[in-house]
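Only one protein chain is missing; all other protein chains are in place.
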Amino acid sequence: MYDNRLSFRTRNRLGLAAAAMGLMVSVSACSASATSSSSTSSTTLVIGVSLSLTGDFADPGKAVQRGYQVWADGVNAKGGILGRKVEMKIVDDLSSPNQVVTNYQNLISRDHVDLVFGPFSSLLTVPASQVANRYHYAFVESAGGGPKVFAQNLHSLFFVQPAPVVEQGNVFADYILSLPAGQRPKTAAYPSLDDPFAKPIADGVQKRFEAAGIKTVYSGTYPAETPDLTPIMAKIAAAKPDVIVSGTQSQDAYQQVKSLVQLHFNPRWLFMSNGANSPTEFPDKVGKGNTAGVFSAGDWFADSKAAGSADFVKAYIAKFGGTAAGIDNSSAEAYAAGQVIELIAKRTGRVDNQTIINSLHSGTWPTLLGDLSWNSVGAPQGSYQLVQWIGGALKPVFPASVAQAAAVVPKPNWAG
Amino acid sequence: MTALLDVTGMTKRFGHLTAVDACSFSVAEGSITALIGPNGSGKTTVFNLITGYLPTDSGSVAFDGRSIAGADPGGLYRQGLSRTFQQARVFGDLTVQENLVVAAGGSWRSVFGRRMSRSDRIRAAELLEEFKLSHVADLFASELSWGQRKLLEFAAVLMSRPRLVLLDEPTAGVNPLLIQTMASHIRSYNATGVTFLIVEHDMSFVMTVCDQVIVLDRGKTICVGTPEAVQSDPRVLDAYLGD
Amino acid sequence: MHALIQGLILGVLTGGVYALMASGQTLIFGIMKVVNLAQGAFVIASAYLAFTLFTRFGIDPFLAVLITTPLMFCIGAAGQWLFLRPLRRENAAELSLLVTFALALLIEGILSVTYSTTYRSINTGYANKSFEVAGYTVSAVRLYGFLLSIALLGLLYGVLQKTRFGRAIRATVQNPQSAALLGVDATRVQAYGFGLGISTAAASGSIFGLLYPFQSGSHYDLISRLLSVVVLGGLGSIGGAVLAGIAIGVVSSVAAVLWSPTWSEMSFFVVLLLVLLVRPQGMFGRVERGAV
Partner (left out) sequence: MTTASMHQSRLVTPAGLTRASAFTALLVALPLVFNAHWMVNLLFFTVLYAAMSVAWNLIGGYAGYPSLGHAAFFGLGAYGVSLVFTGSQVLSNGYEPFLLLPLVGLGAGLIALPIGLIAMRTRADVFAIVTITLLFVAQTLAFNLKGLTGGAQGASVAPPPFRLEIFEQPFYFAAAALLLLAMGLTYLAVRTKIGLALTAIRADEDKARGIGIRTTAVKLMAFSVSVGLVAMAGGIWAYYVGFVYPQFAVDPLLTIAIVLMTFLGGRATLWGPVLGAAILMPAQQLLAYYVGGSRLYLIAYAAIFLLIILLLPRGVLPTVFHRRRLSALAATASQAEAQAVPSTGPEVLRPPTVMASEPSYVQTSAGERR
């Protein structure tokens, strides 16, 4: 009834599966031995980071990775930190919270890295910062600035950007409210992505505009997986607001612009929190001609005169090629996190976690993002700059202290 | 003899096709009744309607004097009306013994009882012995041959000590030796008081086993009588030979 | 009111593209009772192909369909032969869910290696063009995409109705056993049928790439929507898939206009659940009347 060939085949299948499993285990074992041997040297300063190299946040994750690499190379070329060579240990968290927790656990308790930097996105920063805090590690992070990050009241966390992300909208509100009353917009629309990063920005602006008497004609959120923003933008176009304040992340910003172009609706002011401040992606996705006059917020520009900026640009181009205008902010922010560590070592002569935590709560720290300082829960105390696309490039236009050009109003028509 | 099953004016339509058309007949208690008819005459549909697997469009069915229209198959089974299927539907992932035990019915609370109680096992062992399936008791039903599956399904419906068993083509695809075995099982259970209604194509089986025959054509009852009477009825011949 | 009608127009145009994607998926289900979780991944793969053909060789995405469609057909047929054919019959339905999911992951992995995970979009000269009709704006790409989808659906209908191959497929859909008895080579029909189902992804991919920015992971959102479409339409019913595709387009864009986009997805799922409650086989699902 049961022929032998059947059981032979079964045995073969078992063997193959076992081989596959074995392969998998040996792959992980090999790389395990490779990394652990390199991190045991006491003269090396190992900094562990978990980044999203696959999954939803993979792209900005890679930009952050490049920033760290440029910084580490630069430091090592100068002889390292306090004579210790810097080694970045970067692992992938698949944009998953379980993996991010596991990764920081492994980095700290298994591989005993000296320091850690934060992951990408507020969503992953919160669980990761809890792990680091438990081990009394300083948590210097350049990419998690949503309100909930600071609501944790962690004394060990420092967000390396000029201000909490909510402030990105405030600089635009400041600018609009600085205009003479007669020139201000009368009506406004606030489409926003339902995300801890984007939504609070639009909300903040809306609150201030309404207080100043600017009428809200549309306010709404859309989920991240919304395939089509055209219905929302059509509704906004029908309401004909003077200003559109968009809480955007990345591709939703491109979609908003695309829809507005197709609907032939051109507001006098268009502010988009993120996505529009990407020097390469934005013109690539919406067409260079359609960028003209779009406002966004930024913390760093290729021709910034801030501390170390020129060095960073030079090193970045030497390593990765491209142009200065093509460097992503996320890379610069990551570089700034490194600069902070470098400065602490210079000022105190130490780079342990306790020193970092104690130091950063006071004083100002010049980086390529400008002078940074933090309050007791790690929220930075500065502000962003208002930028506008003028002549195919991002230019700071507000506040006056940093402005390189005058704001263009009304927004030039879409190129189509 | 009183009627154990009474079917009156039963009708079922599938779209434009009337599969069962005001069909009426009754099955006497203690009888072995055959339900025959050419292919597509609606025999299996009648079974499905009686046992609640399909809802009837109109007409009534009474089992032991009570109307059972709209009852669900499980409820009827617990009342003592059980059936087998043409394709011998047994549970392939259960052993032969378990196939019997799972069919034992039982009260609500017995669900939480042991997988195989002592009484279940004893009853199953009797049936296995009787149906000469003891040597395969621990095999999975999926490992049985076709004929063994037909036997197993038959044995399983007897677990709950039914009063009326509907057999759908018990001899289809089984060898002549096994057909004899089937016949003797039917007879011996009939002797203990179980009534049978059998859909069958094998006319010699019908002639030797059954004591009453109902002939169905295009969803209608065209003739009822003893095997001999039916055999010589010209309407039956017409139905089989076609117009 | 203006916004509502604008939403309605948009919904119909978008729905047409969903209809095309879903028709392939429902066809595959009809032929082999496989819920193809990789349909979305094939659409994204086609979008990338169209992207490459456009950026490298300057081939218009609508013309690229002539190249990608046969290619997708071959990939689909090969995929079926390699990964689905070997499944054992008794639990093929469940295992095929896993196999097609794994295929989706594989495609995603290959795409993210070849193209990295940056969002791409195909920016043709007419990408942002639109027509003004009686005060309503109609995007050129959407209109062309809709027309192409309708044309291809018509072609698919023609293939199924008029060709020998189409008749073999329909026979298999209706009754695999009888079809086999009538001399239909089931193995071949399944492989080609799977290929045919996947080939609808080619044109959908071109259109998708013109309409939205996409990346390798975009297929997750796509597949959840496609599944709803095919279940709502009735698994295996192409006509149902077309109507349900247009319905989902209209419902989500009208709900976004009238209500809020955050609830528009939800409203669609609720409609789906309600339909299933009343008609578990979907709007146009065939009642399978096998032997009980």
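The chains carry the letters A, B and C, assigned in the order they are written, with residues numbered from 1 in each.
As a working rule, a residue touches a chain if its C-beta (ideal position, glycine included) is under 8 Å from a C-beta of that chain, and two chains touch if they have at least 3 such contacts.
Every value quoted in this text rests on a predicted model; they were computed, and no experiment measured them.
Hidden chain, full complex: it touches shown chains A, B, C.
Contact with the omitted chain, checked across B:Phe63, B:Tyr77, B:Phe154 or B:Tyr189, is made by B:Tyr77.
Touching the missing chain, out of A:Gln99, A:Gln206 or A:Gln339, is residue A:Gln99.
Mapped onto subunit B, the footprint of the missing chain covers residues 51-55, 72-75, 77-78, 82-83, 85, 87-94, 97-98, 101-103, 105-106, 108, 110-118, 121, 132-133, 135-139, 145-149, 151, 156-157, 160, 172-175, 177-178, 181.
By the touch rule set out above, subunit C reaches the unshown chain at residues 29, 33, 35, 83, 86-91, 93-95, 97-99, 101-103, 105-106, 108-110, 112-113, 116, 177, 220, 224, 227-228, 231, 235, 262-263, 265-266, 269-270, 272-273, 276-277, 280-281, 285, 287-292. In the full complex, subunit A touches the hidden chain at residues 1-2, 6-7, 10-11, 13-14, 16-17, 20-21, 24-25, 27-28, 31-32, 35, 53-54, 90-94, 96-99, 101-103, 105-106, 108-110, 123, 126-127, 130, 134-135, 146-148, 151-152, 194-196, 199-200, 221, 223-224.
Everything that follows uses one rule, which is that only the chains that are shown with their structure count from here on.
Centre-to-centre spacing of subunit B and subunit C amounts to 46 Å, using the average Cα coordinate of each chain. Subunit A and subunit C have centres, each the mean of its CA atoms, that are 35 Å apart. Our note on geometry: subunit A versus subunit B, Cα centroid distance of 72 Å, whole angstroms. Residue positions of subunit B touching 2 or more other chains: there are none.
The part of subunit C that touches subunit A in the complex is made up of residues 2-3, 6-7, 10-11, 14, 112, 116-119, 121, 123, 127-130, 132, 137, 139, 211-213, 215, 217, 220-222, 225, 252-254, 256-257, 260-262, 265.
Of all the residues in subunit A, the ones that touch subunit C in their complex are 54-56, 58-59, 62, 194, 220-223, 225-232, 234-235, 238, 250-251, 254-255, 258, 261-264, 281, 285, 287, 290, 414, 416.
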